[in-house]
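What you see is the complex with one protein chain gone and the rest in place.
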Amino acid sequence: MTNILLINGSSRENGNTEQLADVMLKGISCTRMNLRDFFIQPIVDQRHVPGGFTAVADDYDQVIETVRQHDVLIFATPIYWYGMSGHMKQFVDRWSQSLRDTRFSFKAEMEKKKAFVLICGGDDPYVKGLPLIQQFQYIFQFVGLEYIGYLIGKGNAPGDVLRDELAIRQAKYWNQFFQSL
Amino acid sequence: MTNILLINGSSRENGNTEQLADVMLKGISCTRMNLRDFFIQPIVDQRHVPGGFTAVADDYDQVIETVRQHDVLIFATPIYWYGMSGHMKQFVDRWSQSLRDTRFSFKAEMEKKKAFVLICGGDDPYVKGLPLIQQFQYIFQFVGLEYIGYLIGKGNAPGDVLRDELAIRQAKYWNQFFQSL
Amino acid sequence: MTNILLINGSSRENGNTEQLADVMLKGISCTRMNLRDFFIQPIVDQRHVPGGFTAVADDYDQVIETVRQHDVLIFATPIYWYGMSGHMKQFVDRWSQSLRDTRFSFKAEMEKKKAFVLICGGDDPYVKGLPLIQQFQYIFQFVGLEYIGYLIGKGNAPGDVLRDELAIRQAKYWNQFFQSL
Partner (left out) sequence: MTNILLINGSSRENGNTEQLADVMLKGISCTRMNLRDFFIQPIVDQRHVPGGFTAVADDYDQVIETVRQHDVLIFATPIYWYGMSGHMKQFVDRWSQSLRDTRFSFKAEMEKKKAFVLICGGDDPYVKGLPLIQQFQYIFQFVGLEYIGYLIGKGNAPGDVLRDELAIRQAKYWNQFFQSL
């Protein structure tokens, strides 16, 4: 039995990113985590400071604990300014801290997991979202996550993406894929 | 007389990004703004909410006011996970709010400005930093900022970038360029 | 009535690229042109030579004449070494000559057309084929072609792509799209 975690980087409730994720994950048992519900401090790069990273009083530990408990990670984020949302970026930036965390081996654990990317945007996402897809490729390579695939949707006002027939068809393909895990 | 603003997205003081910026801007009069010194909330996408964006109690207005007062914007950020830092991303994400701000015309003002990108990273930044360069291209196109150019440096531990002779040579080229403005 | 032209850059008959194009264009009236059936010389860059380009004794004129007679251009090419095939590249390179051809206005004609890209590859085409997608974006922008969209398929041995369910589903979406033109 595979544990799936949806990591949602959207800042608004029920936006296009969530709606497309709903189509993709219909009938699939998974945990949903909205990053906007957690308070995550920006990384402070202390990799080269004597003593290393200091503990941060925020919700990051709780979030990464949830990540650790799942086998498949779905990174769902609206395309904000041709990149992932600030919510998602702040979260990923903190992985630098987890890489040095001695309480567990972040990289060894990530190497056993798989990752999927779902992005939605309004300005030509099928082309202008591609640098973001490439960034996720590099991110996953760095920690050893297997890149399952990605799904791009187009939409501005909430609900737009449900009329993006190309995205919906792909979402249904991935639905079957996640069903089969 | 051109007003130059260095927008620094680094989380640590005197890291490689700042050191490379120092070389590039030696002897050049410019304003320096460290985003880490300001508290900027994540964007909440209210573009399609009746009433639009609500005022946010943080330092963003102060930061964007500084941006408005300058002609050339230098976006300097370490490459965190193959993208701009969370500090920088949170800042840029909020431009969506400025685009709807009726107190001034954000886009009309940006169209008169020029932009430069300086990024530093440790993991093959000359190749793996390229999606980030492309994102800035799309960002600048969207608001009409003229893309002057970019500078990539390599470094992990602070000071590393000063031994990246290729970056230093280019920094000196851009120094002359900014002198000539 | 829209005239559709399939420009096929594959070097082998009935390879994955052609098979995926067959699915996408099933039941759709279109002209098929296999670039491998034509002899096209490499461009010689004579843009800055007195007198400009000299006539070339090959099949390029015939090929470009066919292009001119169609409204929608489908560029179908296997991904060879993460780019378009040499056949396709030699063809596109010669557009530089057409841009200076005084017998017709190449750019003005292209601006009225639309373009679609279909690529197939064996080595992670969904990610490693993205730079090729971006190149086509720049190519189309330069001559004013409207970028309808793209389709990526995965396969090595002929027939592989028919088992790429994600590609097939998208091909069927585009089939309906082309039907509706």
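A, B and C are the chain letters, set down in written order, and residue numbers restart from 1 in every chain.
As a working rule, a contact is a pair of C-beta atoms (placed from the backbone, for glycine too) under 8 Å apart; a residue touches a chain by one contact, two chains touch by 3 or more.
These figures come from a predicted structure and were not determined experimentally.
Across the entire complex, contacts from the unshown chain go to B, C.
Checked against the hidden chain, the listed residues B:Val49, B:Ala108 or B:Val127 yield one contact partner: B:Val127.
Within chain B, the residues in touch with the undisplayed chain are 126-127, 130, 133-134, 137, 147, 149-150, 165-166, 169-170, 172-173.
One chain of the complex is left out; on chain C, the residues touching it are 10-12, 15, 36, 42-49, 78, 80-87, 89-90, 92-93, 95-96, 123, 128, 131-132, 134-135, 138-139, 142, 156-158.
Throughout what follows, only the chains that are shown with their structure count from here on.
Contact topology of the protein chains: linear, an open path with no closing contact.
Chain A maps onto chain B through a rotation of 180 degrees [Cα fit, steps of 5, range 0 to 180]. Averaging C-alpha coordinates per chain places the centre of chain B 38 Å away from that of chain C. Annotation for chain B: residues 134 touch two or more other chains.
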